[in-house]
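Omission of a single protein chain aside, the complex is shown with its protein chains in their original locations.
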C-alpha cells in the first residue's frame, strides 16, 4: 500500500497521519508536526521535515519516543509482539529466533544498555549483519548520554528513511539502495570470463553463510545484490577459476595453481556501490574496489 | 650418520651395502648391484645407478621388492612395526595415528588396491598432503598393472632420493627441497610492507591447519617453507592487511575494506619454488606465482 | 540522403539501382543482379546478396570491377578524380595530400602491385592507419593471385558494408562501429579517479599524433572513440597521473614517481570494443584489455 507525495501534499492532517503516522515507531506525533511543513518538493524533504520534528521535540518527548522501540533480539521480539515493520526488520537477520546462547548475549547487552541509558538500543537493522550489530552494541554502550542520544536519532533516521521510501511514491527519493557487483576479466585470453561460477558468503562469528551465487554472463559480469541497503559486514566472494579454465581447455598444473579464488572485503557504506572485479589468469589475480 | 660419496666410491661391497643398503626398503640387493657401477661422480649418479638396478631386475624380484613395503595408514603403521624411515615418513602426516574413520577409509583403499595389484600402495609421503594422497590412492587404484607398476617405481625413486640425500654427502645432490616464500609491497606508500603478520594454512578435507606464521621483514619479505619437499596440496596465505595499515596510520573505512586478505593456491611441484607475493593498497591487491 | 530498406524492397530495378548502384565503385551491375533477391529482411542480408552477386560473377567481370577502383595515394587521388566515397575515404587518412617522399613510396608499391596482379591494391581504408596500410600493401604484394583476389574481394566487402550502412536505414544493420574507452580507478583512495586528463595518440612511422583528449568524469570514465570502425594500428594513451594526485593533495616524491603514464596497445579488430582501464596509485599501475 503506497501513497503518492502529491496525495500527501494535498492531504489534511488526519489523512496525512493515517498514511505516514506509523513510519516513526509508536510516534504519530512526528507526522502531525511535519504536516504543517507541506508541500514537500521531494520525498527526501518530507523525511527531513519529520526528522526535524523529532530533533525539535523536548528531551522528555524524545526519550519517551526512544523507549517506544522494541529491544533487539529480546523477549518481545521472540514473542512477536512488535510493529510489523520491526518484525520484518529483526526477522530478516533472524533476531526473532536466536538460539539460547545468542539470546543470552543479547539479554546481557540489552540489560547493560538499558541500565546506562534508560531506553533500548536502536539501530537500523537492515543496514547491518549480526556481527556489526554486536560490535556497535558493545561500542555504543560505552558512549556518554549525549553522544548516544545523537547516535540513536541518527539510526532512527536510517530506519524511517527506508520505511518512508517503501511507502511514498514521488520524486527525490533519498538513496537507500546499495549495490554489489562483480566482473571477471580473463587476461590470459584477453576477454571477459563468461560462465564462471561464483558465490558470495557473509563471513564472521555469526554469519549467514552463502547469500548469493551466480554465473558470469557473456560480458563476464554478475550483479549480486541490488535491492535495499547492503549490510555492514565482511564478505567473501569465491570465484571458481579452476573449473572455468578447465572448461576453456587452458592448460594448467595438476592440481591447478588456482582452483577457488577467495576475495574477502568489508562493506562500510550500505548505500554505496561495491564493484569487486577479478582480473585473472591461471597464475595470478588482481582485485580492487570499483564503483564508489 | 652420514657418509661421503668419496668413501662410498672407495668402499668394498660389504661396506657399501652396510652404508646404503637400507635406502631401498628391505632391498639391500639394490645396493649390491649398484656397487659395481662405482665410482659415481655425483650423488645423483649414485641414485640413478640404484634405480637402474631396480628397473633392470626381473619382474618377480620387482614385485617381491614392492611387497616389502608397509601399507599406508595400516595396522603395521599403527603397531609401529616399520623401518625407521617409513615410521618417520608416515608419522610426519600422522598416518600412524589415524582416528577410526580415517583408519577405516585407508583400510578400504588398501584392501581394494592389494586385491587389484598384489602389492601395497607406494607413494612418496613427504611430497604429499593427506588430501593429495587420498586423491592419488583412488585414482591409481583404477590403473592397469603396467601403468601402476611404473607409477610405483617412480614413487620409489622419490622416496629413495630423499633418503639418499639425507645419508650421503657429496657433490651433485639431486634437488629435493622445495621453497615457499612471500613478499608484500605496499603500493599506496611505495615501499615494502614491513612488519605485516601473515599465516600459512594447509586447506582441504583432512588438512593440518596453520603450518607457518611470520612477520614480514624490513624488505617486506617472509620465507615460509624451505626445508625438504613441499607437500602437493592446497594452501591459503592470510595477510593481515588491516592491522598493517592501522599501524601505519593510513586512513581506512570502518570496518576497513581489507582486513585479512586470503590468497589460496595449490602446490603441484614439491621441489619447486613457490613465491607468492602480495601487492597491496587499502583498496586492492594483486598476487601471482613468482619463483618457478 | 538515406533510403529505407522497406523502400528498397518495394522498388523496381531502376529505382533500386539509382539508390544503391554506386555502393560498389563503378559497379552498378552488382545492384542490378541483387535486385532479384528482394525482399531483404535486414540490411545485412542486402549486403550479403550484393557480395554474392560479385562472387558469382565471371572472373573477367570481377577483374574489370577491381580495375575500376582508384589507386591508393596515387595521381588520381591527388587530382581528386575519384568517386565521392573514395575521396572521403582516402582523404580521411590524408592519402590525397602525401608529401613527395610518401607519394613516391605509394607510387613504387602501386607499380609493383599492378605489375603482379593487373588491378589496383584495394583495402578498406577507414579500418586502417597509414602504417597498417603500408604493412598490408607490402605483405599482400607477395601473395599468389588466388589468395590476393580473395583478399581484394574481402576488402570490397568491408568498404561497401560501410557505404551501405551510411545509406540504407532499416533493421539488422551489420556491425561497423568499433569503440575505444577507458576507466581510471584510484586504488590509493579506493574510488574512481575523477578529472584526470588523458590523451590518445596514434603511434607509428606515419602516425597522425594526438587524436583525442579527455577528462575523466565523476565515475573515472572517458569514452574516446565511438563512431565508425577503429583503425588497425598502434595507440598510446597518456594518463596525467602526477597532476591528478597533486590536485588531490596526495603526497608524492619530488619529482613524483609517476607523472605521465603511457599505455601502448594495438587495435586489431576495427569493429571491436577496446576498453583500456588504468588502476593506479602514486607508485603502481595495472592495465588490461577489457571490452571485447
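A, B and C label the chains in the order they appear, each numbered from 1.
Just so it is clear, a residue touches a chain if its C-beta (ideal position, glycine included) is under 8 Å from a C-beta of that chain, and two chains touch if they have at least 3 such contacts.
For clarity, every value in this text was computed on a predicted model and none was experimentally measured.
**Student:** If I'm reading the header right, one chain is hidden. Which shown chains does it touch across the whole complex?
**Tutor:** A, B, C
**Student:** Among C:83, C:143, C:195 or C:234, single out the residue that touches the unshown chain.
**Tutor:** C:234
**Student:** Just name the one of A:86, A:132, A:187 or A:287 that touches the chain not displayed here.
**Tutor:** Answer from the full complex: A:187 touches the omitted chain.
**Student:** On subunit B, what residues meet the omitted chain?
**Tutor:** 185, 187, 190-192, 279, 286, 288-290, 292
**Student:** So that we can see where the missing chain sits, which residues of subunit C does it touch?
**Tutor:** Where subunit C meets the chain not shown: residues 132, 232-234, 236, 253-262, 264-266, 268-269, 281, 283-289.
**Student:** Provide the residue numbers of subunit A that touch the chain removed from this figure.
**Tutor:** Contact residues on subunit A toward the absent chain are 187-190, 253, 257, 279, 281-284, 286.
In the analysis below, only the chains that are shown with their structure count from here on.
**Student:** Rotation angle for the CA superposition of subunit A on subunit B, to the nearest 5°?
**Tutor:** 180
**Student:** Give, as an integer number of Å, the spacing between the C-alpha centres of subunit C and subunit B.
**Tutor:** So the centre of subunit B lies 56 Å away from the centre of subunit C.
**Student:** Multi-chain contacts only, two chains or more: what residues does subunit A have there?
**Tutor:** Where subunit A meets two or more other chains at a single residue, that happens at 286, 288-289.
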